[in-house]
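With one protein chain held back, the other chains of the complex are shown just where they sit.
By letter and in written order, the chains are A and B; residue numbering begins at 1 in each of them.
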Amino acid sequence: MSGAPLIEVKDLGVRLNTSRGPAQAVRGVNFALRRGETLGLVGESGCGKSVTALALMGLLPESAVISGSIRFDGAELVGLPDAAYCKLRGNRISMIFQEPMTALNPMHTIGHQVAEPLLRHAGISAAEARQEAIALLDRVGLPDAAKRVDAYPHQFSGGQRQRITIAMALACQPDVLIADEPTTALDVTIQGQILDLIAGLVEERGMSMILISHDLGVIAENVNRMMVMYGGTVVESGATDAVFTRMGHPYTQGLFRARPRLGARKGTRLKTIAGTVPELADLPAGCTFADRCAIVEARCRAALPAVVDVGAAHGVRCIRTDVSMAAGGSIA
Amino acid sequence: MSAPLTASAATSAIAPGARPVTGFWRRALRHRSFVLGAVLSLIVLGAALLSLVWTPWSATDIDIASKLRPPSAAHWLGTDVLGRDIVSLLLVGARSTILVGVIAVGIGLSFGVCLGLVAAARKGWTEELIMRMSDFTFAFPAVLSAIMLAAVAGPGMVTSITAIGIFQIPTFVRVTRGSANAIWAREFVLAARAAGKGSFRITIEHVLPNILSILIVQATIQFALAILAEAALSYLGLGTQPPQPSWGRMLNDAQTLLFQSPMLAVYPGAAIAIAVLGLNLLGDGLRDLLDPRLARER
Partner (left out) sequence: MSVFFLRRILTLVATLFAASLIIFLVLDALPGNAAQMLMGADASPDAVRALTVKLGLDQPLTVRYLLWIKGMAVGDLGNSYVYGTPVAGLIAERLVLTIPLAIMSMLITVVLALAAGIYTAANHNKLGDVGVMSLTQVGIALPNFWFAILLILLFSVKLQLLSAGGFAGWDDGIWPGIRSLLLPSISLAVVQAAILARVTRSAVLEVLREDFVRTARAKGLGKREVLWRHVLRNAMIPVMTVMGLQFANLLAGTIVIENVFYLPGLGRLIFQSIANRDLIVVRNCVMLLAAMVVTVNFVVDILYAFIDPRIKVSNL
């Protein structure tokens, strides 16, 4: 059982309709996630992390064109009809979003919202679902859960609301939890608590997790394996400690140098890499990082570089790893 | 009824001057509802202007002998119960409609914009008072004010213009205040204040030019509402009085003859609908063209 991957993504591509015409938001993404394994997804704002996550959830806009394959527990998800997808979402795959302030419906009580996936998937009565919702809210550390189950979202703080969305995501004991920047919108002091809560729950329930962040510190502390994304492609992937000790891609190295000082977890924009993320609509033909890379050569722009193995299950999408790794990202 | 339009127009505050004019016309000619709206509006305007210099027949001369004629080469749409030429009546009716609309919107615009600008510039209880008053005026639709005025001063064009003008004010107050408030919060206004400019000068130099496009859009839509109100008041006999032709009045006359000459009730109503549709489309088109941020959402 633990041998076969729970999620297997092959050559995933997503084409989106933007205001400036269609654009390839994600391309050539490959990874596998086993039961109980945790995977981090890191990269600057707009690099396609959320789009990748939403592709897994089947929640991209209708106009999005998805190519490649996403297999979940052996079954293909790309092209799955919405009705069948609905049976998975909130049941076997759950997601926590970035903005706890707007992720909850202001018109419904939190108890109702936490019980909703249970009523949808678990086939239990409303009264049972309510009891279960209270237990879940209690588990995620909402004070006075039994009393506050009938309160509305606006009566809670941001951190409390994120706890509520976590309770909601975990209600049906999913196999996979996708956490899309679950702490970016929260105060620094609360970020640690929420991440610890998520890590504890993942451990306790043996779930797999995909944790999205633009904060290397968060990734380092919370996941077994990681992928670095840039311009819609995965530029580096491998075991977390392997990537941190022997980073091979110039972008990863730049990210690491730009990392805010330890302790300051709040994900701020990474400004120290020269240049900005390219607009999706005008991505360069070759390496997506070419315009900002310090060691760029003419042949980098010829075609999208292939993934080069630089270690056991450690891949880098760069044709000059010999130079970049000799320069020593690891010294930083 | 203009509340939703108001709300969307008010949330955007853009500088029309920032966009090159040539780009505007190129995009405008490709915008379907703008073009259709402009064409319909120009037809109505053209009819009104034409009636100043030429009508096929006199619109006021009564000729009972040739009453209720069917359409013919002489009378393209036939004649009414008093023998007047329908085409001529429609042309002159366009003139009354536009006259009442322009003056009424002018009243609403000038009072509404002034009050709205004052509310945004003064804030505090002045703003509160102005907004409460305009909320209150919403309780008096044009027909109701016109009834009150007609009861006192008698019916007529002045009565309908006044009533429609009053009814236009609160919408303009809201739109102006909403968009002016947005401008007041912008950096360049803060800079102007820091430079010691008074609120009157800031209002004239910065706020008003920046909300102009929103006001143009709103005025177009209010013009359509004014035409509808004018038609209803003339139909009720509270507005434009005979022998001055008006579309609403023509409908009232036609209603008594529904069984004999049903078409008489169709033409003037269609004329009103074309004018209103044209202005509404024009307003929607202008909003899209002047504010691309809103346009994207359609």
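Convention: contacts are C-beta pairs under 8 Å (C-beta built on N, C-alpha and C of every residue); 3 or more make two chains touch, one makes a residue touch a chain.
Bear in mind that the values here come from a model prediction, so they are computed numbers and not experimental data.
Note on the undisplayed chain: of the listed residues A:Leu59, A:Ala220, A:Ala258 or A:Val307, the one touching it is A:Leu59. Within the full complex, the residue among A:Thr38, A:Thr165 or A:Thr183 touching the omitted chain is A:Thr165. Contact with the omitted chain, checked across A:Leu77, A:Ala103, A:Leu195 or A:Cys287, is made by A:Ala103. Within the set B:Val100, B:Ala265 or B:Leu289, the residue that contacts the chain not displayed is B:Ala265.
Residues of subunit A that touch the chain left out of view are 57, 59, 82-83, 86-91, 94-95, 97, 99, 102-108, 116-117, 120-121, 152, 154-155, 165, 168-169. Mapped onto subunit B, the interface with the missing chain covers residues 1, 3-4, 7-8, 135-136, 138-144, 147-152, 224, 228, 231-232, 235-236, 248, 251, 254-255, 258-259, 262, 265-266, 268-269, 272-274, 276-277, 280-281, 297.
By definition in this document, only the chains that are shown with their structure count from here on.
In terms of their C-alpha centroids, the spacing between subunit A and subunit B amounts to 53 Å.
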